[in-house]
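Pasting in a structure now, in structure tokens, and then I'll have a few things to ask.
Every protein chain of the complex appears in place save one, which is left out.
By letter and in written order, the chains are A and B; residue numbering begins at 1 in each of them.
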Amino acid sequence: MSKSYKLKKVIVKTEYKFLAIILVLLAAGLVLLPKYEKHEGINPEILLGNAVSSERYISTDELAEKIINQDPSFLLIDVRDEESYAKYSIPNSINIPLAKLLEEDSESYLNQDEFDVVLYSNDNFYANQAWLLCNRLEFKNIRVLNGGVNAWYSTIINPTKPTENQAVVDFDLYTFRKAASMYFGVSYLDQVTSPTKKKTPKKVVTVKKKKKKVAEGGC
Amino acid sequence: MEKYKQKNRHVYWNPYFGGFLLGLLIIFTFYMTGRGLGASGALKSGVVTVVHTIAPEHAENNLYYSKFIKEGESPMNNWLVFEALGVLLGAFLSGAFNNRLGFRVQHSPNITSRRRLIFALSGGVLFGIGAQIARGCTSGAALSGMAVLSTGGFITMLSIFGTGYLVSYFFRKNWI
Partner (left out) sequence: MGPLIPNGIIPEDWNYIIAIFIGFAFGYILEASGFSSSRKLAGVFYGYDFAVLKVFFTSAVVAVIGLYYMDYLNWVDISRLYVHPTYLWAAILGGMVMGVGFLAGGFCPGTSLCAVAIGKVDGIVFTIGLVIGIFIFSESFSALEPLFERSNLGHITLVDSFNLSPYLIVLVFTIIAVVAFYFSDWVRTKVKKVFY
């Protein structure tokens, strides 16, 4: 074997050693690198922007109008616990208690882009908490009923009659609210309609699950 | 030195270089499609298609074929079949560049061609059965399985090469 061939063999050997050291260093680097919690979800600035905008509230009047017109594009979700839901709830709403908000089944109702989701609770408190969670997980089209069940009750079911020196707009609003309350089953003594309670038609909610595509494989 | 190179047409890449490129290819495959490579699955799809074309009722009654027959879609509509086509093309091109094309039987000088072919056939039959039992061959289960640290991949790989070493004594006349 010539001298140059033997020399080449030695050089190749050192190259291999070099490569082997690089490989082991890379693997060791993986072990030693600091592990940090992966930041999942929405950018904080965007979350703040969403939180302060007034777009995210929907007033009780708008909601009543939507229900009366049988608008099919929204989904009412009650985030109180089950007993309060059973005692009284706005018609055609489904109940997802706040504790169960992040479960698998609820996600199919919340994380979809077919319906607008409107969250409500007794007041704004729980609904706002739910809204914050959903927004952080980047669910779209989530809004909060301003005032919750309390406001619903005081404006739609039991509207206050405006006093005489208020604007015409207030009177129109009052008329609208009174009509809405009759739609929802409140009977007034001075307007006796049919004795049977008119039931609001139950909306069947078919939600299409946003399927996460699973990687297939095999040999 | 010159005569040595001329006689030996089999000048291949450095195996570390080939392994490095193959590793990059596996990363690319996982990044693109979320799955690894594979080889025996393509042949299985071929067999299922042929049986289904020739004898449809038998194929549907048989427990194994019916797993891969979907209504209205040929079993050949499978990722692995397209990958196998690519393998054939790629290997052909590489052989063409390096002057390695040609019909011949490669065997040890100590045995005849016929014996080599008989062993190749029986080896193929055994490997086909084994690959179906273990749901994978060396490329699919072992290589891609090791790339994601799958336990099944490691077990299959160790089992194949372990058994290989154990029985290598009996086949030594064929190779050395």
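Operating definition for what follows: a contact is a pair of C-beta atoms (placed from the backbone, for glycine too) under 8 Å apart; a residue touches a chain by one contact, two chains touch by 3 or more.
As the structure is a computational prediction, the values presented were derived from the model and not from experiment.
Shown chains touched by the missing chain in the whole complex: A, B. Residues touching the missing chain, restricted to chain B, are 8, 10, 12-13, 15-16, 18-37, 39-40, 43-44, 46-48, 51, 62-65, 79-80, 82-95, 98, 100-108, 116-117, 119-168, 170-172, 174-176 (touch as defined at the top). Touching residues on chain A toward the chain that is not drawn are 16, 20, 23-24, 26-28, 30-31, 33, 38, 213-219.
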